[in-house]
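Just one protein chain is left out here, and the rest sit where they should.
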Amino acid sequence: MKRALHLLLTLTMVIAVLAACSSGNNGNGANNGAKPTTGGSPTSEVKTTEPPKKVELKVFMSFPRFKDQFEQYFAQFKEKQLAEKNIDVTIQLEMPNADQAKQILQSRLSSGDAPDLYTLHANDIPTYYDAGYVADLTGQPFVGKLYEAVTETVKYDGKVAALPLESLSWGYLYNKTIFKEQGLTPPQTLDEMKAVTEKLQAAGIKPFLLAFQESWIPQLMMALSLGGTVSSAHPDWITKMNEGTASYADVRSVFDIIDIIMANGTDKPFETGNEAGSAEFANGNAAMWVQGSWNAETILKVNPDMDFGVAPLPVSNNPADAMINLATSTSLALSPTSENKEVALDLLNYILDDKDSSALFEELKFNPIATVHQYEVFPWVNEASAYVSEGKAYLDLKLPNGVTDETAKLLQSYYIKDVTQDDIIAALDKVWQTAVKSN
Amino acid sequence: MSGSAQSYHAHAHTSNSTTNSTSNNDNSSGKTMRRLGSASMFLFLILAAVVTLFPIYMALLNSVKTQGEMLTNILALPTTLEFGNYADAFRKTDYMRSLWNTVVVAAVGLAGIILFASMAGYKLSRTPGKLSSFLFGLFVMSTLIPFHSIMITLVRISSDMGLQGSAVGLGLLYIGLGVAVAIFLYHGFVKSVPKELDEAAVIDGCGEFKLYFVVILPLLLPITATIAILNMLWMWNDFLLPLLILTDFKSYTLLLSTNMLFGEYNNDWSAILASLVLAMLPVIVLYLLLQKYILHGISEGAIKS
Partner (left out) sequence: MMTTRTRKLKPSAMLLLFVLPALAFYCAFTLAPAIGGIWYSLTDWNGLNPAYRMVGFSNYVEAMGDRFFLKSLWFTFKFVAFMLVLQNAIAILLALFIEAMGRSRVWFRTIFFMPNMLSLIIGGFMWMFIFTRVFPYLADQTGWLLLDESWIGDPKYSFFSILALSLWGGVGYLMVIYIAALQGVPKTLKEAASIDGAGAFTLFRHVTLPMIYPALTIGVFLTLNSSFKVFDAVYSLTGGGPGRSTQVIAINIFEEAFSFSNRYGYASAKAMILFGIVMIITIIQLAVMKRREVRA
């Protein structure tokens, strides 16, 4: 844990330094960076006299917002396979929304109908690996390209279990233009946050954007407030929870910031999904949004000039407790039952391709995670990295399977006052215990 | 079938003329009252019809607009017809394949239900005795079981049998789920088929199966049509079971593909509306062509069960 945190800290530093360098010679850097060493030429000796072998891959990703980008990238892969190995790959790409994805995936895996490649949250790797749904990827070419700190986040039992896609340092997003106009800086304590919301309200600006239609978004509030609270004031809470000697009641203060956000949010949150929320945020309908920087592409698509930053969410009145969350979330795993492992592995490795990967990750506005990623780091990443280098960061908490999903539902209910804090505490304690027992 | 549908209309006309003739006997104030009543009823029906058609109309209207035009005026007629939405929806739902899958599911289910249920219903109705009534009771009992009470185990069973993930497999499940009600309907109908026919055929040296296929099955046509319509509607529009069974999206039915598109393009209403119109299309066309039979079948089915 400590070691991984240390590694991630150094990683973000490295990225910051790299960013400074690459921005200097960016003009030709992009061209130089694309090394044509593994291009098509050496293997494409296979003359296409014989008809190409037909292979079908099923890929399951919970990224509906990136469907176009991945479809295009996979089309490139298809060409490459045909040229190099004379294999005609058909990729069946399926992208359900994040709320449905897990349920669909689980029913497929348990019915033995697993997709060849599928995305899962890095925190779920242990559960899926133990159930035998994840193939060991140790020794694959892409592993050598990953930053070591990132590799750590997808390792389980000493083996690389998935290819990380999103490695993040995240907090909440804020509209820099609005903050500048109102003379505000990101608050570090609860009292400061209250003052900021009052000032924004007085100026007729909605402080927080609420997009609660998809339950994973309200859940982010708890991820940050619990993460910050536990990492600062209750470092042994997770261990105690797993032993059954702690309760969510011990960290009841996690609701303080959530209450502030909910009391100062935009209207009709349950009719606002991620896409609609991104559009509203991009158009300046609210000053802040508890949402990760993984959403940057969706926001900038609506308004390319949108100037937003990333800040740590205050969880108490101690400014040191406001910290950035370091996490690897969506990762791509290979099913051990895949009938076309060779091609699936090729596709997996192609995601960190020396030549093409950088452009993909830049387009998706993901953080660079491997040495092949040569693009200039985005400003919001640098902003987050600045907090990280001050030591204001923690590793994303690993909660038992099911707790995050239950939290998501409960926070929706909390907003409409269908449940109280005590109800949430009782319900989450119960889910946690059930999950621990079933392992 | 068509005979009864015609009499239905003839009936409608006579009832109409009788109301007119009776109203002649009334005094004039009663007449105006009745006219007024009739007019307000008509108005009410028109209003109700508008409400009923409104969502369908809005879906049609906005499915040919660009997203921008939809935002500026949602009620206005489109200035240009944007059929790109349809091309989009057609591709994203993999329309032809989804349609084909739906047809496969319904065809397998329907064939099985009609064949097996008519055989069983006929024999159960004709055979007296304890065994027969026990079996019949066994089938009838299940009509009370809500689907949600059995779905969990049903999914498990179908996965163990390797039926999960295939359209044909789903069709087979529908046979097991639909056969009981169909048997009940056949059982009742067979009573109206004279027994003398069976006996005559047997004397002619007709085997049991030949008797059933050649003599009985054609006679069951009216109730078969009702059963076909009821089951077709059910299978075509069922969502939950396909959602649980069709894990592979290559075997998705129209409804599942539409649902998937809805999840993926949450905010892109023009594509969603186009996909909804596409999904409705086969049913609406079928309905407008066959509505006499469908309406008749529905009321028959409901009254008999």
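All chains are identified by letter, namely A and B, in their written order; residue positions are counted from 1 within each chain.
FYI, contacts are C-beta pairs under 8 Å (C-beta built on N, C-alpha and C of every residue); 3 or more make two chains touch, one makes a residue touch a chain.
Nothing here was measured: the structure is a model prediction, and the numbers come from that model.
Put simply, the missing chain touches A, B once the whole complex is considered. Among the residues A:P64, A:P115, A:G228 or A:P269, only A:P269 touches the chain that is left out of the figure. In the full complex, the hidden chain is touched by chain A at residues 99, 102-103, 106-107, 110, 131, 212-213, 215, 267-271, 401-402, 405-406, 409-416, 418-419, 423, 431, 434, 438. For chain B, the residues in touch with the chain missing from this view are 8-9, 11-12, 15-16, 18-19, 22, 25, 37-38, 41-42, 44-45, 48-49, 51-56, 58-59, 62, 70, 74-75, 112, 115-117, 119-120, 122-124, 127, 129, 131-132, 135, 138-139, 142, 144-158, 161, 172-173, 175-177, 179-180, 183, 208, 212, 233, 236-240, 244, 255, 258-259, 262, 269, 272-273, 276, 279-280, 283-284, 286-288, 291, 294-295, 298-299, 302-303.
Just so we're on the same page, only the chains that are shown with their structure count from here on.
Each chain gets a centre from the mean of its Cα atoms; for chain A and chain B, those two points are 44 Å apart.
Per the touch definition, chain A reaches chain B in the complex via residues 58, 64, 67, 92, 94-97, 100, 104, 107-108, 110-113, 213-214, 273-276, 279. On the side of chain B, the complex with chain A involves touching residues 159, 164-165, 244, 247-250, 260, 263-268.
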